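Contents: one structure, followed by commentary.
The other protein chains are all here in position, but one chain of the complex has been omitted.
Labels run A and B following the written order; every chain starts at residue 1.
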Amino acid sequence: MSISRREFTIGSAGLVGTSTLGLTRPALAQSEPIKVGWLAALTGPSSAPGVGFNRGVIYAAEAINAAGGVKGRKIEIITRDTQGDPTKAVNATQEMISQAKVHAIWGPTNSGESLAVTPIMARAKMPNIHPCVVDSLIDEKKFPNAFRLAPSNTQWDDAVRNYCLKILKLKKIAVIGDTTGYGVSAVNASVAGFKKDGAEVVYQANIDATQPDMTPDMLRAKTSGAEVVVVWSVSTGMEARMMNVRAAMGWDVAFVGHPSLSSGEIGNLVEKPANWEKVYAVGYRSCSYGADGKLAARNAELVERLKGKVNLSDTLLWWVTCGIDAVEMVAKAVEATGSSSSEAIIGHWNGLAKYNGYFGDYSFNPNQHNGYPTADVVMSAASSAKDGAFLLAPGYSG
Amino acid sequence: MSNASRALTEPLPSSPVRPAAWTTLLPFVILFGLAALLPLTGNDYWGLIATRAAIYWMLVSGLSLIVGFAGQLAIGYVALLTLGAYTTSVLAAGNVLPPLPTFMALGVASAAGAVFGVIVGLPALRLRTFYFAMTTLGFATIVTQVALAWQGVTGGGIGITGPEMPAPFNTAWGFFYLCLGIAALCTWGTSNIARSRVGRSLVAIRDAEVAAEASGISKARLLVVVFMFAGALAAMAGGLFASLQTYITPDAFTFELSLLFFIAVLIGGRGSILGPLIGTLVLTILPEIAAPLAAWSTFLYAFLLLVIVLAMPGGIAALLDFESRKPLAFGRAVKPNPHVLGELLCGERGTSSLVLRDVILSFGGVRAIDGVDLEVRPGQVHGLIGPNGSGKTTTLNVVSGYYAPENGDVTLGASLEPAAPATRAGRGIARTFQTPRIVGEASVLDNVMIGGAIDGRATFMESLLSLRRHRDDEARMEADALLALRAVGLEALAHVRADRLQHSELRFIEIARTLVLRPAFLLLDEPAAGLSSVEIDQLGRLIVEIGRQGTGVLLVEHHADLIFSICDYVTVLNLGRVLAAGTPAEIRVHKEVVSAYLGG
Partner (left out) sequence: MLASILASGVAVGAIYALIGIAYNTMFSTSRVMSFTAGQLGMLGGVLGSLFVLRLGLPPIVGFVAMLACCALIGVITEFVAVRPVLKSLDQHLYVLSTLALALMIQQVTAIKWSTEPQPFPRLFELGSGTLDEKFWVPVAACLLTIIGLELLYRKTLVGRAFLAIAEDNFAARALGLPERNLRIASYALAGAIGGLAGFAGGQLLLAFFANGPLLNFYGFVPVALGGLGNNRGAVIGGLALGIFQQAANFLVGGIFSSVAVFCIFIIVLLLAPQGLFGSHVARRV
């Protein structure tokens, strides 16, 4: 954690795949590949993020290897498709630890799996980075090996609440989720947050995502006097139905909530494109177009570089960039410490301050493994996707 | 087993012998022995998979009694795993009560599983198969929904930490040995059940329910016990599953997991213990080997299921049953040994007659029997003849309690409870059926032993733990059954699967099954149908000897020669009424009988 090392890291960040790593000579005759376990939900329901992350992972690994690897060591990605099933994730994690003997694990990508495998990785002191949102996944005492590369639920919640209360300046809130585990817990957390901030939660519901007609619930929300509807669900079908009902009712209210509100699937499911307007989903400043319609320079350059290699049209830029960041973080840790031991990698990550990733500027220290800057969690206009990135929702400056 | 052979007076001239104990035991010893050596590899991953397989097997071993033995298609059994996992975790975490020690929490979860197992199973007593399958699926959904909604206790969607094991089970290998040990106990216990009258009765309920009832087996009582047992095992497996997972959320309990359990039983083979054990191992390990096929795993499960149902309904157990592929002797003839009957049927018989008085029963307005009076005396061979549709079989069905008469009553000393077939065996009434009701997949010996089910004194727990009374029961029943098989001349085939036998032999198996009950009255429904004339002669001699031992026989038969040569008394039915009754000599010359039935 010396200062010089940190400076070196920052200096070399972002140059992966271009020159720096290629120029460093293999210091030691250690030629064993750096094995990164990748617990991905690549098939089955809720596999869209996994597929997006995977594109970034593959791109980053190929780029690093094409440039000669890390001190002569190749990056080897060991992928296991967990299908989002915690049981499969537990098996795959143990396999990576005991059989494949990976040096670090990236993933899993959804919380149900992550909750089950985090204690297992902690027992093996396996360096782990994941993008899962459930708050309890990060516990620096119990799981000193686990780092979060994305916002936590609370940070999402904060962003949504902040947008409703501070930017839209609305006070009467309806909170609606689906009946899955995630939907139920997210609604409860969100309601508690709003109440704490003095907002009035006038309507709260968990709706079965397969319910064919959302009219009764939406009517109730409307008659309760809600000024904004906060949506916590991963079910695009349910979200699209809600948007259609909102249009049919002629109710001029904003939907604010879960990133899946901006999923491309919704575009197919809404009856009219207009129904998807005035919907704001959680997004990220790094992957949003500013007022000038441009991405930040660094990511604009990345998107240029990805053209023709990585398809961005049917996925989200943040998934891809997060996948790239994950692989690079492992590579940089090995490069900086010269070792692929758990202690070295975890120690290196614990010293990161404003690490300049594509997805965000992460900062970690031994007492804080939630590395994503809250200020970078923003709301974006759900229907504005282009190359997997979105326009900022109205009200944000720049 | 050794007791049984000692109980026999002379060695049996049996060709296919019962497989020796060690050959049955060997596969289990190998599997568990290899598993116990696993820690030597030091590979925690294989340890995890093996622990998982052991936990799944605890559940499957119980489920196999329900699905494999009793034939109740409980598809949604993951419900009980979920219940056990949450109960154990919640109690160990102290969300509702002060935290309990893990093992105590496991115990409470098992008790809860036993109760819930009965609730999930209850519809099986009243509903048809498909309905039951649907309701178990419904339960699986409901349990997950409740886990989601009851956030204060279960953690809702966020889930809850699994219970932590106390030392020495808090290490990966310590926990593995714990699970392996419990799995071995489950194997031993369920094998004991499988080879007890409970196991045989369950199979009888599955494949020959009517015969099971006639043998005095109460489906409801039996199923409730088994549902309790399987529920407790499944819930315990759930608690250990939660510990293995370290953290549980409702989405860990997928339908796919339920399917895995269910299919493991069917791949393994119904009515086997080793088969489902192998099935569980295969289905747990297969996805690990075939990781690239993850997306297709459910499809593969389904495909396997279809292939098994269509191509090898016997599953792995049938593949491993080398004994049943050896050809049987050709041109076998049944040679009963009536002289053995004295040894078997010795003992007291009551002096009461079986009496029907003015019995009336109609189906859809047609009177099938219309005021029948009949008396069968102890030791009497009583023929019941008449043209088709004259009400012979219906009369038997009234006597054996399948139908409640609209009028009149049936008495044997005291009156017999109407419409309660399972009570008849207890009253000393046994019967055979027009189409033999045999469990094809069980051995001839097991089929015969079903007949003695009500003689068993051991409780379910005693059988489970193979205690003294259970072993005595088994020895006695086996000795009886072998004796009965010798009496009907089938002892050489005792260890052959019943479905490999000829039709005529099945008829004699049915008779042997009734004999182990030492019945006071025996009802035979066309026992000579399909038999050769030589075999009919043999049958006649057997029936006469049965009568001579004091058992009253009510014989429904079309073969007039047989009736007239062996019966002491004959009743002739026509259009549901008694047309004539008397000695064979009287009937032979009875005018109306001759014109109506004997055809001149």
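Basically, a contact is a pair of C-beta atoms (placed from the backbone, for glycine too) under 8 Å apart; a residue touches a chain by one contact, two chains touch by 3 or more.
Keep in mind that this is a model prediction, so the values were computed, not measured.
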item: Left-out chain, listing which of the shown chains it touches; value: A, B
item: Omitted-chain contact residue, chosen from B:36, B:153, B:184 or B:210; value: B:210
item: Contacting the left-out chain in the complete assembly, out of B:36, B:111 or B:134; value: B:134
item: Listed residues B:71, B:174 or B:408, member touching the removed chain; value: B:71
item: Touch with the omitted chain, as defined above, among B:146, B:185, B:355 or B:420; value: B:146
item: From A:100, A:202 or A:269, residue that would touch the chain that is not displayed; value: A:269
item: Where the unshown chain meets chain B, residue by residue; value: 71, 73, 75, 122-123, 126-131, 133-135, 137-139, 141-142, 145-146, 148-149, 207, 209-210, 255, 259, 266, 295-296, 298-299, 301-303, 305-306, 309-310, 313, 393, 397, 402, 433
item: Touching residues on chain A - with respect to the absent chain; value: 43-48, 178-179, 184, 205-208, 210-213, 215-217, 219-220, 235-237, 240, 248, 265, 268-269, 271
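Please note the rule applied: only the chains that are shown with their structure count from here on.
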item: Distance from the mean Cα position of chain B to that of chain A, given in whole angstrom; value: 55
item: Interfacial residue positions of chain A with respect to chain B in the complex; value: 42-44, 80-88, 90-92, 94-95, 97-99, 111-112, 115-116, 118-120, 134, 136, 179-186, 188
item: Interfacial residue positions of chain B with respect to chain A in the complex; value: 43-49, 52, 145, 148-149, 151, 156-159, 161, 244-252, 254, 256-257, 287-288, 291-292, 294-295, 297
